[in-house]
Structure formats: structure tokens, C-alpha cells
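Following: one structure in C-alpha cells, then a few remarks.
Left out: one protein chain. Kept in place: all the others.
We just call them A, B and C in the order they show up, numbering each chain from 1.
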Amino acid sequence: MLLSLRKTQSKADVEPLLTLARELGYRTRFLDAGRHVLELVREDGSVGAPSDRSRIEELAVVKQVLDASDAPELTEARGATQPTVVRVGWAVFGGGQVSLIAGPCAVEELEDLVLVAHAVKRAGATLLRGGAFKPRTSPHSFQGLGREGLARLVAAREEVGLEFVTEVLDPRDVPLVADAADMLQVGSRSMSNAPLLREVGESGRPVLLKRGLAATVRELLLAAEYVLATGNPNVVLCERGVRGFDGVTRNLLDVGAVAHLATATHLPVVVDPSHAAGRSELVAPLALAGLAAGADGLIVEVHPSPGRVHSDGAQALSPSAFEELARDVRALARLRGKTLAVPRPEVPPVYEVEETAP
Amino acid sequence: MLLSLRKTQSKADVEPLLTLARELGYRTRFLDAGRHVLELVREDGSVGAPSDRSRIEELAVVKQVLDASDAPELTEARGATQPTVVRVGWAVFGGGQVSLIAGPCAVEELEDLVLVAHAVKRAGATLLRGGAFKPRTSPHSFQGLGREGLARLVAAREEVGLEFVTEVLDPRDVPLVADAADMLQVGSRSMSNAPLLREVGESGRPVLLKRGLAATVRELLLAAEYVLATGNPNVVLCERGVRGFDGVTRNLLDVGAVAHLATATHLPVVVDPSHAAGRSELVAPLALAGLAAGADGLIVEVHPSPGRVHSDGAQALSPSAFEELARDVRALARLRGKTLAVPRPEVPPVYEVEETAP
Amino acid sequence: MLLSLRKTQSKADVEPLLTLARELGYRTRFLDAGRHVLELVREDGSVGAPSDRSRIEELAVVKQVLDASDAPELTEARGATQPTVVRVGWAVFGGGQVSLIAGPCAVEELEDLVLVAHAVKRAGATLLRGGAFKPRTSPHSFQGLGREGLARLVAAREEVGLEFVTEVLDPRDVPLVADAADMLQVGSRSMSNAPLLREVGESGRPVLLKRGLAATVRELLLAAEYVLATGNPNVVLCERGVRGFDGVTRNLLDVGAVAHLATATHLPVVVDPSHAAGRSELVAPLALAGLAAGADGLIVEVHPSPGRVHSDGAQALSPSAFEELARDVRALARLRGKTLAVPRPEVPPVYEVEETAP
Partner (left out) sequence: MLLSLRKTQSKADVEPLLTLARELGYRTRFLDAGRHVLELVREDGSVGAPSDRSRIEELAVVKQVLDASDAPELTEARGATQPTVVRVGWAVFGGGQVSLIAGPCAVEELEDLVLVAHAVKRAGATLLRGGAFKPRTSPHSFQGLGREGLARLVAAREEVGLEFVTEVLDPRDVPLVADAADMLQVGSRSMSNAPLLREVGESGRPVLLKRGLAATVRELLLAAEYVLATGNPNVVLCERGVRGFDGVTRNLLDVGAVAHLATATHLPVVVDPSHAAGRSELVAPLALAGLAAGADGLIVEVHPSPGRVHSDGAQALSPSAFEELARDVRALARLRGKTLAVPRPEVPPVYEVEETAP
């Protein structure tokens, strides 16, 4: 590890760093006369534990790790790393496979939910989304149907044959939600919620981790690291737009982060064009931009009557608009050398099979 | 309430809004031919419930509430509202009183903690700060001493006679922390953590609520609203810098938000110059800037040997630098027509009193 | 026009607005009892001059124009507007045609310039880019070759048969640059430079207008309005990334703005992935993302030996990487229903024609 140090008042200020480095098994050497640059080399030639960089970085005298990619953190793509492929039902994220997640923002009527689930599956979605526990800015806003919402998602899965991802907000709800859902979503507001990240990690379920509103890419990867550190390797990152200064879109979709993540981490990345756009007519262009930048999938809000819904209706696509988007996604994925995962085939009911057997 | 509406495809899209408004007891009237502006008036002339605005705003057709200050939310300052005064031990925030909170970033050695507590009390601080549960970006970083850290804070309070505020990260830890601490801190990363906000609200303890890294002022007030909605009125807001684009300071201290909050809410506001500055030499000027903008207090990191600490050492003041700052704060508070609250006086030990009694 | 007004101290504060509105030929009417919303209707039923909105908006009492799209500004797309198609040599921007602009950041050796020009033309570029006058943050940096740089661009055009666009920084240089160049670039740092915008407008040359580092979409359109107001309709807008908070890319490419502009203005929009990426390996994914979002072209830095150049070398593509990108662009344009304009065909020299004539 190569460290750039702050100017210090006295030599003693560097002592804690030298001591820690030695305890962790590194030999230390200042490279320049001004003692600005310190080199740490493992005595045994090994790369050191994932935690070394984080422990060293947090000392006051350390300004920067200069050769950051040498830090062996769990999320980073290095030479021999295979891309992580995350499978949820018939959805596959990563390793050249692209999947579509779609559904309403919040779960409301079961009838509507089943209708949307059928429609998005028909169009090519392999995972249903829908909020039972909703993170809301105001305590006076609709907070989701909770347990009842989960039950409706389970019913829709039964009926339609489409696995689902849903958000969990409270570490105490993780067992409940993990019991019902096929994939757990950690929302943008919860990205830095360490107790929640640990719980979802330990649930063993695949995790969809959304980037915080003003989180750096490194902060997003370190949030993923909380999950990986529990031994759960199935994390899908999600770029959903960062806070910008212009109101033409709700958030600023950071396609540069998507392109960068494709080279920096072995984890798959999906894009949420709905929350970035905030207006339905911009959802399709942003979805395609995300894919073109290298995303391994999309998560899109679809609602049969967008004007009527409680939250985020302005950005939901109608089922037919989603169908059109899915067609373009298939073509674009092919262009970029990837394949769109296909939904579970409709199986004829068993009794029909028996009837046709002579 | 006066609403600006989005352009809609058909008249039917506005129906859910009209229905909801009527259910909430409002009469509705479009003011312009183009049906862009809708006026809602309570049938009975009253102002309506705090929740009305939030429920109406979340409908897809509503672009903006034009006369927003009419919205009767719990945090907003209106005509007759008295400023909320929050008292914690000898600290007083609001109503013309300013208080200093000071202490180490994380609780480490008890000896150091007591030393700092004595020093900051002597200088004029009325509340000790110190992290037992630390929110960390990386799972590999030091996460605080937890229960043991709480025990040391309690011991220091005993020894020095200085109440303390400490952060709680996990809703499941609230009973434990509320049992020990005099005030609960909700950190920047947790500002939008609704389950946590509800728990700290229900603990009945005063709450120090830090603004999220990219939270708008309205989002901060709505987070406070989660606490107030539990019936707990004792919330102190904290501005600690928002994410900026320039590295000269760690965060961008938003003194405009401080000045605005002083007129927009009845809740007191303190400023955290340490996390905004990120470098000890900028802490004092930022502290004074915050006060000049109208803050009701400061929360400052102080450490006996800043170079040595695990986290955030670069921004901690030495006890003597804090003493100098406290002197300037006292003078500036006076200039702005406010008073700096004074710490609990040192009481001579009881046996001495007995001995001198003839 | 429908205006939302600020709260005012007295009725007199609104007088200047009412007077101005009447002078401009509008009838005024307050729509609500609180006098927050004012409607302006032209006496003669017409839409009013492009300047009315700007003049009215700048009055202190006007908070917002609620029905902004009614404002008849020159850049806005309205019902019957045909998209503006800008042609420069064989390049065509808009109306379903996409064009590639490519070349070195700064013009240096003529030999290199000709080499790059040949390479990018062969790959499918229809316009050469190259800086003769360079905008530099530091006065000590290389400021470009100036007149000599222009001469080399002219020589390369002669030699290769590829028109060129180059930046002009100083209004006093516009005649000189317009005399040589086929299209004038107004750089990001100059977007708000009104004297320069007026001069380039009056030169009659097509203008490539880059968005400022933190300019809103409306500010970009109003900069274009300065050019259109001179009677010059040939403006191509350019999104090149806004200032973000994360260092993984040099700037944050705002594909949402690209998607929005495609619906909001009749002017064509191109994307500059090189300045957004700041690193060559991210240029292609950002270029494709921009196109997928709806751009009408790209402007890309290409250099035969990227490591060697004076400025911005880290983000330049090699000629072969550009060739690969151009292939993907052609396929993606087709997918999005657009056509990539083709370069001027190589014409066999005249004497050969004569020789083959019997």
C-alpha cells in the first residue's frame, strides 16, 4: 500500500500509523525526504486482509491511499475475478445476461397487481417489483400496506408465476420479508443503514442495493461490502440517479457510474430509470441509456392507470409502454453482446395433461 | 391550499385528486381556464390536519403546493408559535439561549474521556458528546465500543457532572441507549430512517437530528416531523454541511439553511462545524459563521491528542483551542442578543461542608 | 401566462408588474383571494413576443411562471415546430440524422492532425474538431496555437476533405475564426458569455454551444436564444457533463437533459462523452448512452498517441478505438430509427478521369 500523508505538526503524529501498520504485519518505509509518502509492504509478501485498508485509512494522518486498487476489498474486480452472476427465479443479472424487473411502486389492490404482473411477464420481465413497506419523506404520507402488501405479492407470485423483490426498511422486519420475498431491496435512503445491511446479508436472500441520493461509488461499494462480509455474495447494485441542481428530471442518472462499475466491481449493476426520470415520457430513453452504458438490467415502474396511484404515479409506465421498452431492450442488449433473460414459460395445468393422456 | 397541476392527458386523471380533497373536507375550484391551478378550501373554514398536505402532494397530478406555508405541519413556525426550547441537563437550546456540546468523536479510553469532559465543561460546554455506536462507511472500520462505550459515558457523567448525547443507529438499540443517555443523536446517515425516528421519538428523550448529506431543508423538517408525530416535542436540528464538489472542506456548511430555519421552524438549530470543516484549523471560523447565521448552539469535536484517534482526528480541536472558541462564542452570542448557557456549578463535596460546619 | 407571486408587504409592490403587463398588451386578473396567482391574457388573443416572459419574470414579485411552455421563446419546441436540421459540410444534425465529430483536443503538429483527420473520416466522422484557441483554467497552461492552429485546420481540411469546428473564446476573434472554420464552438466556460454569443450569432456560421458546468437546461436554452435572436438559426446544443461530487468520472453526463431536450426544443443536441468521462475506457459506453438517450450526434476526442498530448490526453481515443465506436454508433442509430450521416466520398483526381477518356 502506498499512502499520501497530511502535513503534521510533529513526528509523533505519525507514530500511531506506524504502530498499526506493524501490528497488521507491514514493513513501513518513507519514500521522500519530506515524509509525505509512506510505503507499506507485507512482510510475507501477501496482499493483506480486506480490512487493512479501511483501518489504515481512518487514521487522521492518512490523506489518501495512492494505489487504491491494490486494496483487496470484497467488491472489487481484480485480475482473475469472475463476474458475480445473481439468479432470482428466472431472472439472471451479470455474466452477459440482462433482466427486467417491473411492477407498481406500491402494492395496492391485488387485482391491479396481478394484472400488472401478467402484463410485465408477457412483455419479458423476469421479476416483479412492488412496495409493501414504503420509505416516505413525510410521516403523514401513505407508508404501504406492510404485511398485507407482502401477502398480496405472494398471491400474485402464485397466480402469475413471477418471483418478486420488495423493500425492507427495518432490521426487525427482515425475517418477515425474507420469508416471503425472493429478493430483498435496500432502498436509496437505507444505503448507509449498517444494521439493516447486516440483517439482509444474514437472511441469505439476494439483495438489490440502491445507491444513496448523494453517495459516491466507493460508498455504494462499501455498503455492498457490509452484505458480502456476512458471507452473502448475491448483491445487485442499482443506480437510480443522484441529487442534481436542475428540475428537468427528478434525479440525475449517473451513467458514468454505471460504466465505471462495470470495470471496477464483479457485482452486477441495474438501472432504475423511473426514479431518475420522474416523468414517464423520459423513462424509456433513460432505460436505454443505462443499458448502453453497460447495465445488467433495469427496474421499471409499471401501473395500469398511472394517474390514479398514491405515490410516484407521474413516472410509471403503462403496460403497453413497457412492452415497447422491453422490445427495444432486447435489441439493444443483443447489440451490446448480451442476452435478455426470459420469463418462466407458462406451464399447462397438470389436470389438462392427464386429460390428454389416453 | 393552492395547487399547481401537471398537464394531464384527460380530465379523468384529475379525478383521484378531487375525490381525495372532498374526502378530506375541502371544496375544490379550478381558478383558470386551462385547469392548471386548483384551489382547496375547508368547508368549515379550518386549516385542516397536518397530514393533508402530504397526502395531497403525493398524487401524480399535483406539481406543487403554491402557498406552501399554509400547510399546517408540526415543525413549521406560524404566527403565534412560541419557539421550542429544548433543555438537557444544564444545556438550553432556543428561546435566546445558546449551548455548547463538545467531546471526542468516538469514546475510547475512559481516562481520556474524563479528561476531555472536564476540559470542555471548564471552557463552558453544557453537554458532552461521544460515539459508542459509530456509523461507518466501511464494515472493516472501527464501529465503536457499543455497550462498553455507553458505560464509560455514564461513568464520565458521574465523575464530571456533565450530561451527554450519543448516537443510536439501530431501532433495536433505542431502549438501551435511551436508558443511559440524556439526549439521543440521529446521525446524518440515519436522517431518513423512519423506523429509527419513530423509536427515538417514542423513547421520550430529547433528540439531536442531523441533516442528511444531501437532504433539503424540507426533508430535514419532515424527518423531525416523524419525531414530533410521536408526541415528543424535544427536537434540536443540526446542520453539519452538505455534499459539495470542492475538497477544500469536507462538507459545505449551509449557513443559508441555518438562517432560513430560524424563520421557518420553531425548533432550535445547532451547527456542527467539525464535520463540515474536516480540518481543525477551519473549525472555529465555521463555528462562528454558524452562530452569526442564527444557530442556537454548536456541537464540536474535542480530543486531547487529535493525531492519535481512530476516526475523524483531523478535525478535532485540542482542549485549549476549544477554550478559545468558547470565549469567542460567548462574545458573539451577546452581540446577537443571545446568552450562552452555563454548566452546572462545581458543588463542594458534602463531607467538606460538614467539616466546616461548627 | 399564469404567474405565481411572492408574498408582498403591500399592494403597491405588485403595481410595477401590473403596469408592465398592460404596457405589453396583456389583461391581468388575480385568480385567488390571496392574490398569489395572476393570469395574463393578450387583449388580441395572440401569444405575445418571445421577450415578454423574460421581462415579466425578472420582476421581484414574480416567483414563477406556472405554464412555462406557453412562453413563446425561440428555442422551444411547440406544436407545429419542425425540428431544426443543421448542416455543416457533409455532417447533418437533427431530423433523424446523426453525425460524428472527432479529432484532437488541441491542434499540435500538422502531420498528426492530418493523420487523425484521415482516420476519423475513414471511420465515419463527418466533421473534424481541434482547438486552436484553448480555454485554460491556469494562465500558465498551454493556450493553443491560435492563428497558426487555424491555418493547420484549414490545411487539414484541404488535404482530407473534412470540414471542421473549432472554439472561439474572444468576441474580437470571431471574424478571424469564422473566416476559417465551418462551425464555431462556444465552450462550456463561455456559455454565459453574452458578447461572444452575439458575435458568433452574427457571424452567420453554425454554432456548437456547450452546456456550462453547472448550467440548468433552461440556462442552456437561453444561451442558444442569444444566438437565435441575431437571426442565426443554426445552433447545435452539446451536453458534456455537469459538475458532480464523485471523482469516478470527470463530469456527470446528464442523459436526462438529453432526453428532455429532445422533447423541449427543436434544436439538435450532441453529446461529448470525452469530457464527461475523463478516461478513455469510459468514452464508448458514455457515447452510446448519450445516443440511446436521444442525441443527434457525438463529439469525441481522438489522438494518435493519447499519452503524449498537452491537454486532456487521458480521455482521448486511439483511431482504432474510435473506429470500433463508430461501428456501434451506426448500429445503435439504426435501432433508434436514425441514420448516421456519411462523409464526403473520396473523389478520384481529375487528371485520372481525363486519362481514361479515350
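By definition in this document, a contact is a pair of C-beta atoms (placed from the backbone, for glycine too) under 8 Å apart; a residue touches a chain by one contact, two chains touch by 3 or more.
This is a predicted model, so every value here is computed, not measured.
K.L.:
Can you say which of C:Ala77, C:Leu176, C:Leu213 or C:Leu335 touches the chain missing from this structure?
P.N.:
C:Leu213
K.L.:
Which candidate, C:Arg136, C:His266 or C:Arg334, sits in contact with the chain we can't see?
P.N.:
With C:Arg136, C:His266 or C:Arg334 as choices, the missing chain is touched by C:Arg136.
K.L.:
Write down which of C:Arg35, C:Arg78, C:Arg172 or C:Arg327 is the residue touching the left-out chain.
P.N.:
That would be C:Arg172, which touches the missing chain.
K.L.:
Looking at B:Leu286, B:Val300 or B:Ala321, which residue reaches the missing chain?
P.N.:
B:Leu286
K.L.:
Contacts of subunit B with the missing chain: which residues?
P.N.:
Looking at subunit B, the ones touching the missing chain are residues 214, 216-217, 241-242, 244-249, 251-260, 262-264, 276-277, 281-282, 285-286, 288-294, 328, 331-332, 335-336.
K.L.:
Over the whole complex, note the residues of subunit C touching the chain we left out.
P.N.:
That gives, for subunit C, the contact residues 6, 8-9, 12-13, 16, 50-55, 57-61, 73, 135-143, 169-172, 189-190, 192-195, 212-214, 219, 222, 225-226, 229, 242-243, 306-314.
K.L.:
In terms of residues, what is the contact footprint of the unshown chain on subunit A?
P.N.:
2, 4, 31-32, 34, 36-37, 39, 66-67, 243-245
Heads up, the rule we're going with is that only the chains that are shown with their structure count from here on.
K.L.:
Farthest from subunit B in C-alpha centre terms, which chain would that be?
P.N.:
Ranked by distance of C-alpha centres from subunit B, the top chain is C.
K.L.:
Enter the angle, 0 to 180° in steps of 5, of the rotation superposing CA atoms of subunit A on those of subunit C.
P.N.:
Rotation angle between the two copies comes out at 180 degrees.
K.L.:
Using mean C-alpha positions as chain centres, tell me how far subunit A is from subunit B in Å, no decimals.
P.N.:
30
K.L.:
CA centre of subunit A versus CA centre of subunit C: separation in Å?
P.N.:
The answer is 34 Å.
K.L.:
Determine the centre-to-centre distance between subunit B and subunit C, using the mean Cα coordinates as centres, and give it in whole Å.
P.N.:
Roughly 44 Å separates the two chain centres.
K.L.:
Which subunit A residues touch at least two other chains?
P.N.:
Expected reply: 214, 242.
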